[in-house]
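Quick one: the structure is below, questions incoming.
The other protein chains are all here in position, but one chain of the complex has been omitted.
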Amino acid sequence: MHVPDGFIDAPVSAATGVVAASAIAVSLRGARRELDERTAPLAGLVAAFVFAVQMLNFPVAAGTSGHLLGGALAAILVGPFTGVLCVSVVLLVQGILFADGGLTALGVNITDMAIVTTVASYAVFRLLVKVLPRSRRSMSVASFTAALVSVPAAAVAFTLIYAVGGTTDVSLDKVATAMIGVHVLIGLGEAAITALTVSAVIAVRPDLVYGARGLQQRLKLRVNGVLVDAPASTGARTAPVAARTSRRTLWLTGLATSLVLAGFVSFYASSSPDGLEKVAADHGLDKKAAGHAAADSPLADYGVKDVADARLSGGLAGVIGVGATAVAGSAVFWTVRRRRMREVSPASTAVENV
Amino acid sequence: MTPSLEVAGLAFAYPDGHQALFGVDFGIGRGERVALLGPNGAGKTTLVLHLNGILSGGAGTVTVAGLPVNRRNMAEIRRKVGIVFQDPDDQLFMPTVREDVAFGPAAAGLRGPELEERVDRALAQVGMGAFKDRPPHHLSFGQRRRVAVATVLAMEPEILVLDEPSSNLDPASRRELADILRSLDVTVLMVTHDLPYALELCPRSLILSDGVIAADGPTADLLADDALMRAHRLELPFGFDPRSVTMGA
């Protein structure tokens, strides 16, 4: 999904550049809360890992392949703000060093691959963690779903940017279908990897997973055979108080993001059956986005193309999406649980299981 | 004179519930060289990480040169306690030897010629002055360990803590490192299960077992006590008799 130079016109590139820069500025502020002195290198490691998984190309149907985005993983492991920074750094280095993704398209790339993935996935993740019972399983399910949503969300964002500032005249319909279709599949792969990685890390080192900070229990100390409660400030290995105070902000951000995303998605759910052209779409954006804030799955555009009524189409796709997610989620989650029984040393067994 | 290190009633459990330390007490005087012996899983590494406040939050206190280890004193404590980790690859993370050795003093605010001078002195102490501009990962393992020691010496610590300093060294590098450690005028706490090395370098030893100090005394006496050694899963290499060795400096 790395956009090269010249693919998106100059005004939109500049605009997304501004969006990216301000999002990074916000993240820098936010990251100060997420990062204690222990986690900056971990953020670097996550960035390196995201870099690596972006090189891992997935064989998708019909000879195409796509790569993972890693935004969901970063958000869950080091927090959403730091996550945005990690993926942005990856894109920056890829652009400068590997010429992967144009330098002038950096804003576009950061907006759809760093910001949209991270924010969307973390919103979903937080929501699920709130709703589901507090356990490691829920963490796996939540990571799976978060990652699953993040990739098509990025594809939708890309399509939207393309709709506004694409320099080529390929119809929006084709771009949207190709992008979102392929990326729903990639999303499944991303979801599997994210869920497995997160649950593997939680199993071994729960203290390292930002999203699982709420899972930790209070320390007990046994001093000379007597059980003593650990002091309230439990030091370096437990969640800093700041993380708790920022929860409300996270919630609000998450809610706002879901609304915005739902708006984007419903726009596509309605524009696609009509086969609107680019210009028309530009004009239709405002009124349609406001109308169908109910559709909640990026699958919306994809599944039910032939249904004429946009609202109905969105709803149906949502149902299909949720169903598929639930099935896939429970499958992975079941495997993960079985796996974990055997996983004394995940590093060695996972390779052996190959 | 205040002792270099005092540990009192130190207990700690990891977040996963595993408790590693159950009330550790000991003190080390200035200029002493002490070995901390113990089987795998005795809590040696956990203890080391408490000495400069990387781990904290359990019960008990650690005091370095009269300064308690707490959040407020952290910068000062980390300058005073120099930890050399087991794997030099973990310790050396800068592109050149010079920058790696400069890292600690620079983090403490040193700049310019003063910094250069500190780097040169530390490298000279470990005999690595000629490798200043080489990337650390191009050095041999023994050389890397010596550079790792230099990175810590550059901070002019009150106490030098070495985690398994002799591991993976060939006999020559092992001897060279011993010579270097003997030449230093600094308090040393050496964590090891290389018992001959402990005997060679440290007049006094502590045995950490099941999260408490099980024994504290002259190294030669501890190693000669077969029952004590067996009780704490410590074994001398085949054919090594501590009674037949005369203590070095």
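Observations on the structure shown:
For clarity, chains are labelled A and B in written order, and residue numbers in each chain start from 1.
Here is the rule we go by: contacts are C-beta pairs under 8 Å (C-beta built on N, C-alpha and C of every residue); 3 or more make two chains touch, one makes a residue touch a chain.
In the analysis below, contacts and distances are computed from a predicted model.
For the chain that does not appear here, its UniProt entry gives the protein name "Cobalt ECF transporter T component CbiQ", which is one of "Biopolymer transport protein ExbD", "Cobalt ECF transporter T component CbiQ", "Small integral membrane protein" or "Response regulator".
For the chain left out of this panel, the touching residue among A:A23, A:V53 or A:I180 is A:V53.
In the complete complex, the hidden chain is touched by one of A:A23, A:A72 or A:V90, namely A:V90.
The hidden chain makes contact, of the residues B:G38, B:G57, B:P136 or B:P242, with B:P136. The missing chain, though absent from the display, is touched by one residue of B:R33, B:R79, B:R174 or B:R204; that residue is B:R79. In the full complex, subunit B touches the omitted chain through residues 49, 52, 54, 75, 78-79, 81-83, 85, 87, 89-96, 99, 102-104, 106-108, 115, 135-137, 151-152, 155. Within the complete assembly, residues 4-7, 10, 13, 24, 28, 31, 35, 37-38, 40-45, 47-49, 51-53, 56, 58-61, 85-86, 88-90, 92-93, 95-100, 102-104, 167-171, 174, 185, 188-189, 192-193, 196-197, 199-201, 204-205, 208, 277, 335, 339, 346-347, 350-351, 353-354 of subunit A touch the chain that is not shown.
In this section, only the chains that are shown with their structure count from here on.
For this pair, subunit A with subunit B, the centres built from the Cα atoms lie 43 Å apart.
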